[in-house]
Every structure is written in C-alpha cells, then in structure tokens.
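The complex is shown incomplete by one protein chain, all other protein chains being positioned as in the whole.
Moving on, here comes chain A:
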Amino acid sequence: MEIAGNSSTISPTFSTPTKKRNLVFPNSPITPLHQQALLGRNGRSSKRCSPKSSFIRNSPKIDVVNTDWSIPLCGSPRNKSRPASRSDRFIPSRPNTANAFVNSISSDVPFDYSESVAEACGFDLNTRVLAFKLDAPEAKKPVDLRTQHNRPQRPVVTPAKRRFNTTPERVLDAPGIIDDYYLNLLDWSNLNVVAVALERNVYVWNADSGSVSALAETDESTYVASVKWSHDGSFLSVGLGNGLVDIYDVESQTKLRTMAGHQARVGCLSWNRHVLSSGSRSGAIHHHDVRIANHQIGTLQGHSSEVCGLAWRSDGLQLASGGNDNVVQIWDARSSIPKFTKTNHNAAVKAVAWCPWQSNLLATGGGTMDKQIHFWNAATGARVNTVDAGSQVTSLIWSPHSKEIMSTHGFPDNNLSIWSYSSSGLTKQVDIPAHDTRVLYSALSPDGRILSTAASDENLKFWRVYDGDHVKRPIPITKTPSSSITIR
C-alpha cells in the first residue's frame, strides 16, 4: 500500500509544473522527469537539511518522499560529489544531462536517446515508472485449445468382414415331409446325392445330374423314420416305423436286405464303415454288421427313452448318443457300458455332432425346455463350453473349412445359426430365419459349402454357408450378393 500511495502522489506533482513549463518544452515527453529534478533543487536551496517543505499544497505523504530523497544528500559534505551521487542513485538525473545537451544543440537528440534508454531498460514511456509489477507479456498468437484436444483419432483398420447369404440358393418342394422331432429324414451323400424321406417313400436326387428317383417305398402300415448314407455313398440305410432297417443299393436301385431286431421305430442311424448303428424308440442301440448274415453284433442299453441322436466319431473309436431321457451317452467302440453319461441337458438331445478338426470335441444340443448347446471333451468327459441358443436345437453341423458350427432350431425361432467356435467361447455370426416352421432336418454337402434344411412347411432349402476357393479360410466375397448381412 505504501508503494501504491507513492505512485499515486507522484502523479499530481507532475501535473502542476507542466503548466509552468509549457513555454519551454511544449511537446517534450521528458517534461515530468525534468520538473522532478527541479523540484529537488528547490527543496535544498531554500532550506538546508530542513525536513519541512516549502510547498504549502503538498500533503504529509509527499513530505515523506522528500525526506527519503534529502537525507542521503545532506549526508555528503562535498558539493562537487552531489551531481555524481544523483546520477548514480536516481534515473531522472540522466534526463537532466540530456536537458543540458538540448540547450546546447537541438531538441531531436534527447527524444531518441531517452527512447533508446527506455528500450534498453525495458521501460514503456507511456506507463508509470514505479509500478509494482509489470504486466505479463501477451501471447503473440491466441491459443486454440480445441485444436489440441479435438485431434481426429486415427481410423482403426477393420478386418475384412464376412458376408452371409440369408436367402436360400435353391428351394425344392418336399410335400408330405413329417413334422416329428425324433425322425431324421434328410441326408447328403459323399457322391452328391440327397436322400429325403416323404411319408412312405424315399426319394433320391442326384445334385450333379439333376435326376430324381423313388428309391424305396414302405408297406402302408408303416413309414420311413430315418435315412443315412454310408460313407462311400453306395448304400442307403432306411429305418422304418415298425423297427426294421433296410439297406438299399443306389446304383442298382434295389433293396439288398432287411434287418430286424428292434421292437419300435428306428429314428436315427449312423455308419461306422461296414457297421451300422441304429437307435430305437425303446431306447436300445443295435450294431449291425451288414456284411454277414447274423448282422446284430452288439446291443447298447443305456437310454430309458427314445434314442433320437446317434453319431460315430470319424475314427470309429467312440459313439455318441442322445436320448429323449435328456441324457448324452458316450460309448467306446468295444464296450457295452457307457464311458460317460451326461445329464446336463433338460430336454431331449437330438443334435449330436463330432468336431471334424478336433477329434475329442463333441457338441450336443437340447430341446425345447433346454435350448443349450454343450461342448464336451470326450476323452476326459469335461464340459468345455456352453452357449444358450435361445431355441429348440434340432441339429448341429460342424464346418470342415473353418472353426465354426451351425445349428438349426425349432420352437420358437425356427432359425439357422452359425457360431464361431474358439476355446474361450462361442460367438454368434448370423441368425438366418430359415423356415416358417421348425427346422427339423439338415445335411451338409460333401464339399462342406452348402447346408440343406427341411421343415414341415414342405420346403427343402439349400443355403450356401461357405463360398470361396480351396483355402482353409474362406476368402471374403468381393461381389455383393443381392441380400446379405454384414456383421462385425
């Protein structure tokens, strides 16, 4: 506050002498400094070492300022040293020297001199000398914080997305196909021949040549409950509603033999080279060696209700069966006691599928009250993964080309789903609304690219689920189909 008071008191002192000296320097900017020097002299000449001021108008604060100035000057005994001490101690002395210089020569030089001195000392001639603090230097350019904080993020390079066709490539008519969860009425052989059972008949469609033939027709007191091709595509096994199992030769269009043994309908079949396994409504599983007369070489009695899912592993060492008793059984080929019995499903297990690229991996799907897809390690019996499919699972098909699995569903969604499989879990790739009614039967083409599905809306649809050349991973399609889903 004192310093501020000092700066405020100096201003009126400067203004008064300016009026007196207008005649001497009318346009000089150094006038206030000059007057200050004159003020000092008057004080000393009138009274020597006297604290009182001769100016009546001055306030006591100004006296304090004068006292501070006069005390060291009074302390010096010599008159000659006074100007030297003034020049050393007070900056206003320099204009005094400039003033003398002006008197002798001209008025332009002192202005330039004082300006250069002000610049050297960092002064601004238009501002107060005794200000407490200089203003902060202004930035030459205004800082725009938005440009710094709102930098555009680098675009993330997204991998090529896979496109799924949601429209069937082919739709064939399937009149009279039976709507029954427990039957298996569709199969696709390795020779590109599709077999479909429609009530009492089995029709065989050669997808290479386009020819169709009625291969089998049952007695009118029964119906076809299951069809299954042998691995080489030469023989078709047909399970009937009365418990018989027929073997047909496709090339000669004849029935080779009939094998009895079951007391109830045979709803599922599975080949293990020359051994055909059949599952019955009574819960029994029979092994038939089709090469010999006494065909029944084994009986597995593990299910208390109908066997609706049956699948041999590709190496023929293990057999997986699912039943209407909600149980999954895993059997060794040389044993009649189940190796593992799994009761995690809460509904019938029809969908049973072995993984083609990991031989110990088994996938099973539950029915309406379960809707779960479980994955099992068939060597240890551990459940390695589980996913809630949301609908009744009617079949599961592993993809031979990539680590994916396809599932067909019934109540309530009637859809076809494709899942990406990894050890950490499953990711649903696409949901295709396949049919108006339950998708009950499905079969994969021998090249693994087309999946056929059948439902009781009497449509047999073919879905191109994989499209690409002979590579392990399918190449993304460059040409955009008319209807496709792009998913991340």
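Quick note on the criterion: a residue touches a chain if its C-beta (ideal position, glycine included) is under 8 Å from a C-beta of that chain, and two chains touch if they have at least 3 such contacts; residues count from 1.
We take it that contacts and distances are computed from a predicted model.
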Candidate names "Small ribosomal subunit protein uS9m", "Mitotic spindle checkpoint component mad3", "UDENN domain-containing protein" or "KLLA0E17051p"; UniProt protein name, chain not shown: "Mitotic spindle checkpoint component mad3"
Touching the absent chain in the whole complex: find that residue among A:Ser226, A:Gln372 or A:Ser445. A:Ser445
Touching the absent chain: which residues on chain A qualify? 167-174, 178-182, 190-192, 199-200, 203, 205, 207-212, 220-223, 231-232, 234-235, 241, 247, 249, 255-258, 260, 265, 273-274, 281, 290-293, 295, 305-306, 308, 324, 347-348, 350, 367-368, 392, 410-412, 436-438, 445-447, 449-450, 456-460, 462, 469-470
